[in-house]
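Removed from the display is one protein chain of the complex; every other protein chain stays in position.
Each chain gets a letter, A, B and C, in the order it is written, and its residues are counted from 1.
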């Protein structure tokens, strides 16, 4: 049983904590939190030991009646690996300021820059490159979503060139201060966006150009893909390939699943914890091949799709499992992923 | 074990089905559906026998590979009671056209008119009036929310007059065709709204006037209450009373629960099925008494707050339990309600 | 002075009425309306003669104190041409049932099907094909937006292939019943969408494939374009070409115009009637050429971009002006279009 800690029990951190807890080869030793909010309270109620990253705030936890086990530094000493889920930019500072000094292996999230971590990770793209490594960054929710479907398509028939337009949710559901309320925002307004190069940190040779924007919704990102193929296949070949690919779901608009909102409702019907959809949802009706180019639309649950990838990264970096497909299968089975 | 059927496995119906299944004194015999959509498919996957309300559509279910057990009429013959969760206005037609002819007891939802059903129901307001009755209507999500907090306040210190402004969500999360996208809509534009009289169908003597509007959100309704009290109490007395009232939660904005979105996030942390918040959430900071008048704000999860009330109504109408508090406690325990 | 009537004084109709009124070679003889609403009232207050399309409703206009000049049929007799701005699908019925019988020339909007009208129109693409014709359909706001920028690019350097992803507003600002409130909706969920073929009704030989979706905003559509070019040009060549193209504006995100909301705010600063932006706004920062492919993002004000095109179509069909650039210039000058 490997000992794992979560630094930053927020949107991603709390999900990774639960996912690790569902495994039989690793366990959560503790999680860190800065503020005595409802997430801190429910973390303790769920049985996680809570460590505080700002020790001077201990009294505020006491006042709130939330039990603190120790400081973040005390937690780090007990770990085989830490999963850093702190806000964008903090992770890289923690790497240099803390983890490297402690000799502690660490996984970072997609908000950190590839160059500052040195290695990026996606279970289907480059699992083996992470085996035994000290630091890795699980690529962002959008990049993970692109890899999940582009990898199997590349395996099936080769990819000449990808064009993708990524319609991103403006904020997560509980980020009530973020907009836009009523606007479409090119983000970035320059083309190409950084998402293409980010895919290339894990799918090294892929030719991909991306454009990105923000829209007033909180549920999921939506991607529009145009993929020039190297060899000739049929739409049915693609469907079959995606159907057999784990962490990808083909969903039918005509069965009532015609929007990101209905995908989220479907996750409720599947009985998923926190209403998460760890899989990438591909609209089956959107799959089409015109003049050797594959078109499709997919939806990405930004809060959860990277969670199983974090579990796999732990296995690779701690050398628990060398075979990516075995780790993926084990993670999926434990989390109920299709 | 009493035999219960759900007519209309949609937003409310599927939740009532799961709630009934969690009881040890009643069971789901089957659920009905009109279209072979993802809700029908997942109903069967979860183990519910599916009956179709439009027999001529059987072939469409077959084509979709969704197993049909029989017709709605066949289901009705097997039941002690049916919970009708069909769209607004259909329930009353079913009562006259079907249930009365079959001599089948039936529970209806708040979309039906009180006069057409004859008896309205809320677990805390008039449970005993429903004992042994053939037909009852569980009042709407908004009315249920008002009763949940006004009943204990009335018990504690008497209510002279209630004024309430109800800021309603424009559509449920998966109703993607409904707006508004960017507007505030007085609904109705006339004052008072129908919600006051609807409360009076279960709290018979309450003096209440309401105003209602729609806003562009899908998560929860929000209520603003101004309650003139009969006898003098302190804010702490009110807090204590609400704290001990089941199906009501006092939540703190300062703990990060400052909006309906964060209430929904809290339900995720509680591990609730479908991310439901069966309880009415009252903002603790909003509770204040000025000049003998109590002010507070509360949030109502329109998709789920009436679900435990449906279970209680079954117990009352089938004479399984005569004591409201025992039914409420039993329902709560089985559903994990606080 | 040619006599023009508007059948359907709604979102498009009222704007075309004002645009025609601003010309010196045509005038509005009257406008039609079905209901005595605020648009009918303000039409009369602005000086338009109001004709009613449902004569049986005359009393309802009387009760509302809105002066009616006559019936739609009486209006049609006074016209050289009618601009039909009725809801989608009604126009084609009016053509067959009314205008053809009267021998009345008519312009239709993009909601009608090309095949039912026979000729589609865009000022920059095929003005000359409409000269003297009896019926023409001004292509939809989205198609007009695509033509506005693709035409000059095609003129400059030739286009091999266009891929476009169109992020559409869910509803117009005043359509408060339409959603989605919080979802991204592939619309249609099949690829390619109908927009590509619609462009081809006016740019006959263009190779174009489109994907389309709906998002929860009311202000503008946003388009993401990927254009493979025939001959080599620089980004500056493209900017210069678009800059000199009428009805196209290059706007800078860095000057505070980073979203559709800010484009609309810019229209306010320009002093535009009804806050309209008749021009297509292209984000200057988004213009880039990678591997011979031009990328850019643009925004389309769905309520108004087709309005000057309607004026030009009147000139072509009534043979007032044979030279497209002269009509465009005249329309622009009178309407203050840049």
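We adopt the following convention: contacts are C-beta pairs under 8 Å (C-beta built on N, C-alpha and C of every residue); 3 or more make two chains touch, one makes a residue touch a chain.
Because the structure is a prediction, the values reported are computed rather than measured.
Participant: According to the contact rule at the top, which chains on display are touched by the left-out chain?
Facilitator: In the entire complex, chains touched by the missing one are A, B, C.
Participant: Among A:5, A:110 or A:170, choose the residue that contacts the chain missing from this document, as touch is defined above.
Facilitator: Hidden-chain contact among the options goes to A:170.
Participant: Write down which of C:21, C:200, C:275 or C:288 is the residue touching the left-out chain.
Facilitator: Of these options, the touching residue for the absent chain is C:275.
Participant: Can you list, in ascending order, the chain B residues touching the missing chain?
Facilitator: Per the touch rule, chain B residues meeting the hidden chain are 163, 165, 167, 169, 180, 182-186, 189-192, 209, 211, 213, 215-220, 222, 224, 226, 253, 258-262, 283, 285-288, 290, 293, 295-297, 299.
Participant: For chain A, enumerate the residues touching the unshown chain of the complex.
Facilitator: For chain A, the residues touching the absent chain are 170-171, 173, 175-183, 185, 216-218.
Participant: Can you name the residues of chain C that touch the chain not displayed here?
Facilitator: Residues of chain C in touch with the missing chain: 14, 35-39, 41-42, 46, 64, 173-174, 176, 181-182, 218-219, 251, 255-259, 261-262, 264-266, 268-271, 273-275.
In this section, only the chains that are shown with their structure count from here on.
Participant: Among the chains, which one keeps its Cα centre farthest from the Cα centre of chain C?
Facilitator: It is B whose centre lies farthest from that of chain C.
Participant: Please report how many Å separate the Cα centroid of chain A from that of chain C, as a whole number.
Facilitator: 42
Participant: Can you give the whole-Å distance between the Cα centres of chain B and chain C?
Facilitator: Chain centroid spacing, chain B to chain C, equals 46 Å.
Participant: Hey, how far is the Cα centre of chain A from the one of chain B, in Å?
Facilitator: Going by mean C-alpha positions, chain A sits 35 Å from chain B.
Participant: Out of chain A, which residues touch more than one other chain, so two or more?
Facilitator: 182, 218-219, 258-259, 261-262 - these are the residues of chain A that touch more than one other chain.
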